[in-house]
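Every protein chain but one is kept in place in this view of the complex.
Our next item is chain A:
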Amino acid sequence: MTQPLLYARNLVKRYGRVTALDHADFDLYPGEILAVIGDNGAGKSSLIKAISGAVQPDEGEIRLDGQPVSFASPLEARKAGIETVYQTLALSPALSISDNMFMGREIRRGGIMGKWFGMLDKPSMDAFSRQKLSELGLMTIQNINQPVETLSGGQRQGVAVARAAAFGSRVIILDEPTAALGVKESRRVLDLILDVRSRGIPIVLISHNMPHVFEVADRIHIHRLGRRLCVINPKEHTMSDAVAYMTGARVPEGIAA
């Protein structure tokens, strides 16, 4: 098998007497959708935060493309090409789609106006945003200067995913992308996830929704008691298998109890 794009070994994170990550491992291969599932409190979000730079593990190593990395903040992870779509989406509701797409990495105009007066290049930013949304099949959003709060939940998720896809050159992490959505909107977001993968960017999908996980994931990482219990192939296991492993009702074959 090829070398993992994102690789972590023996990650440990303690909060006082609570061990959130207990020598956890993680592998993400190029071009795949890896689902991360686990019971509440299993340490999924600590694992994702360690990878996306939101927390710093006490022990263990993380490699991106074979190179050891340590992210002091989400900003550093972003600079390395790891984009995270948080459950809260991190969009500013009163600002436009275009403003949100470029939040924190705006494009300035060339020449004196850009250099001395910091003038933004709004036409380029609008055109880029429109292009990225169209690429992901969100072209029915007509007005790129429409405030995000006037969009539906699925459209907002679409904007957040489009933003991550536009700038996430290596890895995109999606935290519960369908949790707040209705059936139709979830459908749209799942299609969006498949679209992003087809463009070659691997995705880490954290979700509680087993049907969604089994539908789109190439591999499923099951997290239990602060560590990786196993990685299963959704084609060889059923949803009830996954739930049984996740809750400890059953132990997967080949794993010592």
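We take it that contacts are C-beta pairs under 8 Å (C-beta built on N, C-alpha and C of every residue); 3 or more make two chains touch, one makes a residue touch a chain; residues count from 1.
Just so it is clear, contacts and distances are computed from a predicted model.
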Which of "Cell division protein FtsX", "2-oxoisovalerate dehydrogenase subunit beta", "Heme ABC exporter ATP-binding protein CcmA" or "ABC transporter permease" matches, in UniProt, the chain that is not displayed: "ABC transporter permease"
Which of A:G110, A:P123, A:G137 or A:G248 contacts the chain that the document leaves out: A:G137
Option from A:L95, A:A180, A:L225 or A:V243 whose C-beta touches the chain left out: A:L95
Residue numbers in chain A that touch the chain omitted from display: 74-75, 78, 84, 86, 88-95, 99-100, 103-106, 108, 117-120, 122, 137-143, 146-147, 149-152, 154-155, 158, 184-185, 187-188, 191
